[in-house]
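Encoded as structure tokens, the structure appears first; notes follow it.
For this view, one protein chain was removed and the others were kept in their places.
Note that the chains are named A and B in the order they appear, and that numbering of residues resets to 1 at the start of each chain.
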Amino acid sequence: MATGPTTGTDGRPAAPTGTARRRLAMGALLVLAVGWSITGLEVTVDRLLGAPGDAWDIFRRMFPPAFAEAAERGVVGKVFESVHIAWIGTLIGALASLPLAFLAAGNVAPAWVRVPVRQLFNVIRAVPELILAMILIPITGLGPWAGALAIGVHSIGTLGKWATEAIEGIDEGPLEAVAATGGRWASSMRWGVLPQILPVVTSQWLFRFEINVRASAVLGMIGAGGVGSELVSQLVFRNFPAVGAVLLMTIVVVLAIDTVSAAVRRRIIRGAGRAPGDVVGGDRNAAVLVDLTGIGR
Amino acid sequence: MIRFSDVSVTYRGGVQALRNVDLRIDDGEFVVIVGLSGAGKSTLLRALNGLVPATSGSITIDGTEVVGAQSAELRAIRSRIGMIFQTFNLVNRTSVLNNVLMGRLASVPAWRSTIGLWPATDTEIAMQALERVGIVEKAYVRAADLSGGQQQRVGIARALAQEPSVMLADEPVAALDPVTSRQVMGDLRRINRELGITTLVNLHFLDLAREFGRRLVGLRDGEVVFDGDIADVTDETFRDIYGRAITDDDLLAVDDEPTG
Partner (left out) sequence: MNGPTVAARPTRPRPGARTWVIVGVLITYTVFAGRQVGFDISTFWNVWSNPLWEKFWPVPWDWVLDWHNVLDPLLETFQIAVVATLVGCGLALPLAFIMSPLTSPNRLTMIVSRSVMNVVRAVPDLFWAKLLVTAVGIGAFAGSWALSVFSLAVMVKLFSETVDGADPRPLEAARATGGRHLPVIRTGVLPTVLPEYVAYGLYVFELNIRASVVLGLVGAGGIGRVIEAQRQYFRFDRVLGILLLVFVVVIVIEQVSVAVRKRLV
């Protein structure tokens, strides 16, 4: 299969054929997968056409949102409860994941420790918070503590992975310097690694907090505290104006937290990038952050 | 006294960086080591404090064997050897004083250094080290906010804070401009004379070597090809060590007049 230019009869290079064939194959595969998936989902034309209409209908019925009623029922408090849950959960995750990350980074930890810890992170990350909460509720009982724990444990996985990557991206010069003074491994971590990673790790924590606020709202749906339970109960009664109120309040709080957190994160990274000798660190911070966006779970 | 006896270092890839090196360095000497890149200068210094393990041979400092020393023993040896680096290796985000205090890590209890609660005696030692290199007024400035020459002096202060008997300098001025380079080399020479600390300096620039060195060791392909007084050194000597003619790149400053 020719992938480079070959000379045709008129002396001009012939167009490469290999890539075109590959693309066609992948395209066909894609079409097949899609077709099979759609049929598997019982998507009929009238359902497809009707769905936007149904959704729009519900959306319409949410206006005007029943704010007064919601305030009476204490929905605002519930929304803030979700924030508290996310805060405590993120804190638990952050404090537990950082020491573990030192054990998981390739440039500072030996292989026999590094591999199990990384696998631990992977396993934890693979379990959605909802499932964790389901498992925890019989033990802790219903309520926000189950939610906070579920979020906390799950965050250990994600935050651990991000922190490990941050550690692996540092300048190792200071590490050598600490070793040369006769310092122990722990001192190397404290003085050689920690100052370099603290800005990016802190912004990782804040970013995770933003995601966790949404997660804790969702956890309310199975009784782990927060505003999710409100949403479910109002939906069951088909009390759409109330649903609208809940949604709107959640959106406002989430947006507010997002904005503040993003501003703080920007300041942290900018402040950290000041050091002239730190250009590499600054770029890597940006790179890690871009990687973070959209890592929803 | 430092003694290298038939020391060889082979890296894991198979590259042999040092071959059968024999050296004897008395207390208080100021030794300049020259050679092409890859000739083994860095390896020689790092073998001395165990950052690079020697494959064979023996290295002793005042009778203590470095080769094969493990953890606590090795750390004890290192605490008596101060090292400064071409890239300074400072902790950029923290203060100059904290950087210098890192020289006290080996003698301060772990919990104290972790929290940053350094004992007063160690802070005093750090301050004195800063005074000795002349930048104590920058003690609380962020290390990254200093110029290159100042950063290297912080590095020297950090090494001094260890109260070492040996000072290793791995191309300490390669990243600095000519004027600053001379200042730093002058500091190293002054410290050697005033405190009597045995000093080994890797240098890339041959005019600096001739100007500041007392004893010259020339390395080529991991072997010692010259070891003698700086007074006996000629351009011919350098050509032998380098195995080629000297170029302008090997000299710090072609047009400037050497000062001091």
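As a convention for this text, contacts are C-beta pairs under 8 Å (C-beta built on N, C-alpha and C of every residue); 3 or more make two chains touch, one makes a residue touch a chain.
What you see is a predicted model; the values in this text were computed from it and never measured.
Participant: Out of all the chains shown, which come into contact with the hidden one?
Facilitator: A, B
Participant: Can you work out which residue in A:Val75, A:Ala180, A:Val201 or A:Val218 touches the chain that's missing from view?
Facilitator: Checking the options A:Val75, A:Ala180, A:Val201 or A:Val218, the one contacting the hidden chain is A:Val218.
Participant: Among A:Ala28, A:Ala55, A:Val113 or A:Ala263, which residue is in touch with the absent chain?
Facilitator: Looking across A:Ala28, A:Ala55, A:Val113 or A:Ala263, the contact with the absent chain belongs to A:Ala55.
Participant: Under the stated touch rule, tell me which residues of subunit A contact the chain that is not displayed.
Facilitator: So the residues of subunit A touching the missing chain come out as 33-34, 36-38, 40-43, 47, 50-51, 54-55, 57-58, 81, 83-85, 87-88, 91, 123, 126-128, 130-131, 134-136, 138-140, 143-145, 147-149, 214-215, 217-218, 221-222, 225, 228, 231-232, 235, 238, 243, 247, 250-251, 254-255, 258, 290, 293-294, 296-297.
Participant: List the residues of subunit B that touch the chain left out of this view.
Facilitator: Answer for subunit B: residues 127, 131, 134, 136-140, 190, 194 touch the chain left out.
Note that only the chains that are shown with their structure count from here on.
Participant: State, to the nearest whole Å, the distance from the C-alpha centre of subunit A to the C-alpha centre of subunit B.
Facilitator: 46
Participant: Which subunit B residues qualify as touching subunit A in the complex?
Facilitator: Listed in rising order, the residues of subunit B that touch subunit A are 49, 51, 74-83, 85, 87-94, 98, 102-103, 105-106, 110, 113-114, 142, 144-145, 151, 155, 158-159, 162.
Participant: So in the complex, which bits of subunit A are touching subunit B?
Facilitator: 173-174, 176-184, 186-187, 190-192, 195-196, 198-199, 272, 274-278
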